[in-house]
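To start, the structure under review is shown below, and the notes come after it.
Here the complex is missing a single protein chain, while all its other protein chains stay put.
Each chain gets a letter, A and B, in the order it is written, and its residues are counted from 1.
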Amino acid sequence: MRKGILFAGLMAGVSPLTVSPAQAVEIEYWQYVFETRVTAMDQLIAAFEAANPDITVKQVTFPYADYQTRVVAANMAQQGPDVLQLFYGWADQFIGGKVIQPLSPDVFPHAQIEADFFPIVSAMKRGDDYYGLPTAVRSLALFYNKDLMTAAGLDPNTPPTTLEELVTQAKAMTEVDGAGNMSTAGMTLDMGGQDHQWWREVLVRQFGGVPYSEDGATVTYNDAAGAAALKFYTDLQTVEKIGQRGFMDEGQAAFRAGRAGFTIDGTFRLGSYRTIEDFEWGVTELPANADGVRSNYASYFANAIGAGAEGEELEAAQKFLAYISSEEAMKIWLDVVGELPARRSAAMTEENLANPIYAPFLKGLDYARTTLFLDEAAQRQNTIDMANRILIEGQSVEESLAAAAEAEQAIIDRVKQ
Amino acid sequence: MTTALAMPRINPGRILIWTLLFLGGVIMVTPLIFMFSTSLKTAGQVYDLRMIPAAPTLDNYVRVLSDGRFLRWFFNSTFIALTVTLSNVFFDSLVGYTLAKFRFRGRYFVFLAILSTLMIPTEMLVIPWYLMSAEFGWLNSYWGIMFPGMMTAFGTFLMKQFFETVPDDFLEAARIDGLNEFTIWWRVAMPLVTPALSALAIFTFLGNWTAFFWPLIVTTSQDLYTLPIGLSSFAVEQAIQWEMIMTGAALATLPTLAVFLLLQRYIVRGVMLAGLKG
Partner (left out) sequence: MALVEQGAPHRRPDRPHIFWTMRRRQLLWVWSFLAIPVLFYGVIRFYPTGQAFWLSLTDWDLMSEPSFIGLENYTRLFADPQFGSVFRNTFAYLIMGTPISLLLSFLIAYALDRVRFGHTFLRALYFLPFITTASAMAWVWRWFYQPAPIGVINDFLSGFGIPQLAFLNSTTWALPSIMVTAIWAGLGFQIIIFMAGLRAIPATYYEAARIDGLGEGAILRRITLPLLKPTTVFLVVFSSIGFLRIFDQVYNMTTNDPGGPLGSTKPLVLMIYQTAFSSYQMGYAAAQTVVLFTILLIVSLLQLWVLRERA
């Protein structure tokens, strides 16, 4: 009872969905507030409404921090949206809470999805059903400071292609002041940034391991390969001394300030780095291992259909979802938001592959993996702690890795049960 | 100082103590000085830790203020702190007066009940408050930020202490003159406790101006952030550009510092009063 009122209250800011029996059907689309995303969606809605005059789409946005709660609460009050955006990592929660419904295979044939989209779309598949389709995806790449490379006697046009080159080049750029303090880092080490993804989905695989079982329910990185990957990572500070956790507070800040040669980051950082004026920078694919094995981590926000949509609203929602995951929509999204298209055909165009900034990210997408997070924040924290135990407390790599695997398994089990 | 006559009063011990106190005081304000000086530097000069910037510039302030958010947050904080202060000055003193000056059944019970809420930490109440705000649609509204602090047991207790020092004769005389009880409180009793009222006002205002925990929970849109919350989210968003963060911090700190420098005597006296009686 109380909950009923509660959720009605949570919804007070949102005008109830008007179901008019007349010819026009109105559907609601929800996403979180991010200026360019909202602008891009406005454009998509305008184009969609022009093509479908009998459908109107209302865009409703919430601040990111509040978004999940809003969606869950609205759903309990049966006032959920018809189409909504969600991080792929929330899928289990949203399916379990009956917030979203499976996509009808008649409208969205599986064979076609699997042929057209990048393989990471499978993170939205549960059992035999797809629960959502992305418009855009994000992947990782290595950013490098051309000025620092030149100053260190390196050729700024040949950034590292292997892990070994990464270390030697970073070492050349590292500078230490008279008191022995690092003044320029060869590379940023920031597990709280994107390094935890790099370690999980890239390094572990490059050292011959697999981070999780196929269904994401079992932690499998606690082996020799996982240890070698973790040792490689922590050695960057303790042995090679090319970086230091906490240097300049955050990795991206060090790179921005021109105090770090390399940093690993995602497409979403491009906007921030584009405002850098003091030096030239470039982007390249994440380095391969000695055998040429590459990997990458990709993630995305998918669009899904709300569990409450039925009848003509469902039909309208399906049409809208099909449109916003079309090639045309992806082009608009790339132009306005700067995120990479989720369909191969829209992403791998000659134009995009010739773009020195998009190309490395796009190449990474082809072999990218995505982690099936169950509690993203807790799993990330767990990886940060794993590195900190070694870097701050001097614990052995094996012990820290074993503790991390055990703790992460407990997180997964708690959510799964 | 320089006159020979004054010399005997200045012994080396005193000079040492004064110097130590002065150095300690300088250390106390060092963070504030660095905050201001860095806010006047460009990104490139941040590493140069000179106290006085080589080429001071107000560029950072222009950039921070240009999107209007800080002004908005400043308005929100001022509005909220003022409203809550007025409410406390009114209700806390009304209740304090009633408990001090009337004899009625349940008086002791009401007093103890209100006093006992001092024992309940805000942190314990935020979850129920959050649910309550959700039920009544108060999330992300001024009222939602303000409602928990509209009255406080501390203020009530403070005012009760002060009203007890007001002689009953004054009030009786007013009653004989035919004034009603509300007027007696407002016109006769209140003017007699103005020092306490100003102490209460200063404390309530400062407390609400700097409040962090509850506004952090109850506000979701930037439009409704108070200065502390706005600054915190601004700082994260600036991704560790220290000169920008320092400018934001300076903007959040400047208004209270200015008010303090103007009203130092009253504020210090108010804090003493509230601290001693509270």
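Following the convention adopted for this analysis, a residue touches a chain if its C-beta (ideal position, glycine included) is under 8 Å from a C-beta of that chain, and two chains touch if they have at least 3 such contacts.
Remember, it's a predicted structure, so these values are computed and weren't measured experimentally.
When the omitted chain is restored, the residue from B:P12, B:G68 or B:P121 that touches it is B:P121.
Contact with the chain not shown here comes from a single listed residue; of B:V84, B:L224 or B:M246, that residue is B:M246.
Although one chain is not drawn, the whole complex shows that of B:P53, B:G144 or B:P228 it is B:P228 that touches it.
By the touch definition given at the top, chain A reaches the unshown chain through residues 3, 69, 72-73, 93, 96-97, 177-183, 190, 192, 244-250, 257, 259, 375, 377-378, 381, 384-385, 388-389, 392-393.
Interface residues of chain B with the unshown chain, by the touch rule above, are 1, 14, 17-18, 20-22, 24-26, 28-29, 31-32, 34-35, 38, 46-47, 49, 91, 94-95, 97-98, 102, 104, 110, 113-114, 117, 119-132, 147-148, 150-151, 156, 180-182, 185, 206, 209-210, 212-213, 216-217, 227-229, 231-232, 235-236, 242, 245-246, 248-249, 252-253, 256-257, 260-261, 264, 267-268, 271-273, 275-276, 278.
Following the convention adopted for this analysis, only the chains that are shown with their structure count from here on.
With centres taken as mean Cα positions, chain B sits 42 Å from chain A.
Against chain A, the residues of chain B that register as touching in their complex are 43-44, 131, 133-137, 139-140, 220-222, 239-241.
Those residues of chain A that touch chain B in the complex are listed here as 2, 5-10, 12-13, 62-63, 65-66, 73, 248-250, 252-253, 256-257, 272, 278.
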